[in-house]
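For reference, the structure is listed below as structure tokens.
Only a single protein chain was left out; the remaining protein chains are all shown in position.
Each chain carries a letter (A and B) given by its place in the written order, and its residues are counted from 1.
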Amino acid sequence: MAKEMIMAGCAAAAHAAKFARVEVISSYPIRPYTGIMMELSKLVANGELDAEFIHGEGEHAQVSIAYGASACGARAYTGSSGVGVTYAFETFSPASGGRYPIQMAIADRALDPPGDFGSEHTDVMSARDQGWIMGWAETPQEIFDNTIIYYRIGEDPKVMLPQFSCQDGYFVSHIPDKVIFPEQSQVDEFLPPYKSPHPLDPTRPTSHGPQIFPDQGPAIDLQRAQAMLNTPKVIETAIADYNKIFGRNYSPFLEEYKTKDADFVFFLQGAHARTARYAVDHLRKKGVKAGMVKLRFLRPFPTEKVAETLSKFKAVGCVETSTSYGAAMKGGNLIHEVRSALYDEPKRPAITSFMAGLGGEVVTFDEFYNMAKVLAKAAKTGKVDQYVYWMNFDNEV
Amino acid sequence: MSKKYCENFRIPKHLEVPMGAVIPAPVKENPNMKTGNWRTERPVIDHEKCTLCLNCFVFCPDSCWHLDEKGERMVWNPVYCKGCRICVESCPADALQNVNELEFKGGVVRLEKPY
Partner (left out) sequence: MAQWTKTPTGEKVYEITIWARGVTQDMEGRHLSLLLSKAADKEGKFTQAWDNYADLPDRVGVPLRKYARISDEEIEMRYAYENSEPNMSIVMDDTIVKGIDVLRGMQKGGVLVVNTKRPPDEILKLIPNKELLKTLVCVDATGIVGGTGLEGLDFMGSEGGVEAASVGAGISAPLVGAAAKATDRVKVENLVAVAANKAGVKAGNKTAVVKSL
């Protein structure tokens, strides 16, 4: 019997961790993800969750504790926000290379300076090369489901990779919404217990992370690259199982909204997809053929699916909520992935990017309408005037 | 060479920021953080009982008590006092007492936001 609760994304992630039967939780406070650890500490203290709750002395220690626990065969859960993620940066590669499937719950926060609590995806985006699975949630219900699904994907023997389950700080993590709780038996059916292939055990001693010579390096890197290649198939099976057991309707990689006869689409991830749907509805009422495509997994990036889906449109606007200063397109991150995916297609849309929602700013309907104006023109002429538009600032040209 | 990236975007006046977000620091008082509206009760001093021991000046966490220029009386700062009552508790001469803020007219800077 499903139970309907009203809770924010932080509490939803904490309760999902309880349903997933995590065994070791390592915590350190930083706003806005701190609500997750506050709720988990209450559940552990009440006896509702039987787990070790460890308080690290910093985010670097936090992730080290988590993958140390995973090395012993425990299911580990940790998290961070903003500059906490960058403080823990050194530990991301050992966690991924040692193949410890821990989960890190991220509630995005803009990086310092100066000191901004608002949501911006740059904190986790800067770790996209480290070999972790990562994806964004749009609603508290989605972060609840993602927490359970990512463990199943990451702990699969063909994958064995850690995961970032991300949500926008404040927009998803602090504004309450309806969340449907499943039964514990349903979660147990979907998520089997964690079986580490090489746990630390005094009766069978192992060395984790020994010294190697340079010519042994490529083989280890190739192993991890192949694990990432195995992941999309595992994702598809996991999402299909989840939809069947829990009655949801998730599509594994891309979620499309009113794209059947669209001229152009907004391509985005995270919380602002919610506003984008209403904006698309308003634009359609005015006769503008707009659509929206939401990306559910940034890593592994669904290259073939993106190429197949986006090549049907005449123009694509990537809504960037993160920055990549000095990169090839000098704006955000999504445009590089999209352009690379579409490079080989015979029929390519005009692609541009919009810097919107940076620093935690709300992306309003007016901003979506301005984006639509640019994209409608690009759809008609087949080219873009500019690759990067900074919304809300005056363009002198 | 046509401009393709962010060269031609201008920051509007109301959003201008100094480089690196480095701003001058307040010296004596911070006019951007007036905390007088945090209090529900204010300390009222009875100057007859006051012995000028300066306990209130020493213990106030917000430096809201100080001696006037002539050095004869204690002066209270209504703009920043948060009503924490530490001065009332630490006065050895019982010269201070808490009175509800609404018994007084004025004495608080009326703000739009909590600070």
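A few points about this structure:
The rule is short, and it goes like this: a contact is a pair of C-beta atoms (placed from the backbone, for glycine too) under 8 Å apart; a residue touches a chain by one contact, two chains touch by 3 or more.
As the structure is a prediction and not an experimental result, all values here were calculated from the model.
In the complete complex, the hidden chain is touched by one of B:Cys6, B:Cys53, B:Ile86 or B:Val108, namely B:Val108.
Residue positions on chain B in contact with the hidden chain: 35-40, 82-84, 100-102, 108-115, in rising order. Touch with the hidden chain on the side of chain A covers residues 5-11, 14-15, 31-32, 34-36, 38-39, 42, 117, 170-171, 173-177, 271-272, 274-275, 278, 281-282, 362-366.
Basically, only the chains that are shown with their structure count from here on.
Interface residues of chain A facing chain B in the complex, by the touch rule stated above, are 113-114, 329-331, 386-388, 390, 393-397. Residues of chain B touching chain A in their complex: 3-6, 8-12, 20-21.
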